[in-house]
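Step one of this worksheet: look at the structure below.
Here's a slice of the assembly, chains where they normally sit.
Think of it as A and B in the order they're written, each chain with its own count starting at 1.
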Amino acid sequence: MTDKLRLGLVGTGRIGRLHVATLKQRVPQAELISVTDVNMQSAQECAEQYGIKQVAASLDDILADDTIDAVVICSSTDTHAPFITQAAKAGKHIFCEKPIAANLAAIDAALAAVEEADVKLMIGFNRRFDSNAARIKSAIDAGEIGIPHLMHIISRDPAPPPIEYIKVSGGIFFDMMIHDFDMARFLLGDVEEVYAAGGVMVDPAIGEAGDIDTACVTLKFKNGAIGTIDNSRQAVYGYDQRIEVFGSKGAAKAENVYPNAVTISTDQTVQQDKPLHFFIERYVASYQTELAAFVDSVLQGTPSPVSGQDGHAPVVLAMAALRSLKENRPISLSEMAV
Amino acid sequence: MTDKLRLGLVGTGRIGRLHVATLKQRVPQAELISVTDVNMQSAQECAEQYGIKQVAASLDDILADDTIDAVVICSSTDTHAPFITQAAKAGKHIFCEKPIAANLAAIDAALAAVEEADVKLMIGFNRRFDSNAARIKSAIDAGEIGIPHLMHIISRDPAPPPIEYIKVSGGIFFDMMIHDFDMARFLLGDVEEVYAAGGVMVDPAIGEAGDIDTACVTLKFKNGAIGTIDNSRQAVYGYDQRIEVFGSKGAAKAENVYPNAVTISTDQTVQQDKPLHFFIERYVASYQTELAAFVDSVLQGTPSPVSGQDGHAPVVLAMAALRSLKENRPISLSEMAV
């Protein structure tokens, strides 16, 4: 293996281009060789915009390139599992956007292929690499707050996506809370029971599309701690992303992040600007840290920072939450077994 | 009725003396005439300390005094309901510390006596009169945050009470969360379903005494909103009392209150002193506003600021929470009907 990690990328949509820009401009130990997309024009444009040498006709071509060490999968969710399997069989290390798949059988098949090929797989739960989440994690790991007892995650979007998107999103637990399930596991470990409450409060059309727009889920962790996750599709004041962990020796609390640290006092009020608007603004630095962590883990042969199992578990939690909401009772994860 | 309200008070323990001091020093429209206690020495000391003219031999004597308009009941919880009944029959207006009683039959009997006598009854949920709670309530009432969707109350004590107290306290839902149930109702109205999670995380002795020390309860409100209440018997950093309501047009969030507004920056950290230690320090101003509100409501003939029904409802919620914890399922309040 050379000094730099040579990569190919499939899927040059919004998140794909963000990763292309990050790999080209912010991860010096990465060398992005080739990109592809089902929409070849998108791949071409992307390659030109960011100075990528090669536009591959398909993922197959990237996988056939012996000089490429690893692939970044940013294509549509339904392709994640088969692409992971293909890439693993080709002996490439894999960074894949979340979620791996919406059903466990597909996930399990992909993870089996990864294990069989003995390649590295990292799932793109970027928020773990945010400075707030990382600081809370380090506080827990360093014992600054003792043994965790309670946890609260607040995660609210500035506005709902289009109804057409809602219809194919898998619903709030799979599309939105999946990040928070991962954060909960990242901070406090595995969950054993889930209770979900929720409703349609923001837009009746979301209800008509078969989803809810507001949810509050209680998690019982294996270590005995209890947590809640609060999601809303619409916080009019902007992206609301807070975390709090309370333990035997203290508490760690992450507040929102703002575009500036200026307060304006007038004869009416003392005010500041609203929080950073949405995930692109709020989590931009986390994408860089995330991809650098992937590249380093491959180059240095260390474990994947976010493993295949970390991609599997939140999907189970989303399934349990959905079942809890429907049956109006707490669901033990033992009920969700294959 | 004279310009000032003439009062008698029964129960000169900790909370009783706090009310005596408040009535004497901070509520100019009140005239505290007489105090009594099962421990006559305590009543004597209290009268001397605060310059109360009369020490009554019993509540009966206070009730027999025609010049007294109202009574303040601060005696032990088991006496609240019978004393309310007695006072109502004597035609006195009543301020009674929470809770009215631990069982609904006793509460109902007392409330019936109050209704029959057509006197005013106010229950001592002082936190409603705290400047933070009042500001959030006014934000909701004024439409500043639109229709409430989600609510979170965090309420953690600095340290658990003695185990002997725990044993007779009725448990965390009746002794501690009762305030938060009231706050939830104050802010968002009536509840229709309760789900409780909890455990023994602070001290195994609390578990051996039959109680839990950490709890997280989900409430579904009649108006469709969802809320959580988080209680711990021990926050090592001090009294943690926060409230947050999220709505269609914004959110209102009350942070903790501190002994000063000073930040110290050193080569290690940027820090401030811990929050005000416990309820005496934290809620001192609320007791004054509360008693003034009672006195004014009697003098001006306006409705009781915290009605008998407001004393009844949180007890039902505590019962539902306890049942939910035991049966590990959400409990509809319709199941709790007589």
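In the analysis below, a contact is a pair of C-beta atoms (placed from the backbone, for glycine too) under 8 Å apart; a residue touches a chain by one contact, two chains touch by 3 or more.
As the structure is a prediction and not an experimental result, all values here were calculated from the model.
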Item to check | Identical protein chains across the whole complex (2 displayed) | outcome: 4
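Note that in this section only the chains that are shown with their structure count from here on.
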Item to check | Complex contact set, residues of chain B against chain A | outcome: 146-147, 149-150, 152, 154, 156, 195, 197-199, 201-202, 214, 216, 218, 220, 224-228, 230, 232, 234-237, 240, 246, 248-251, 328-330
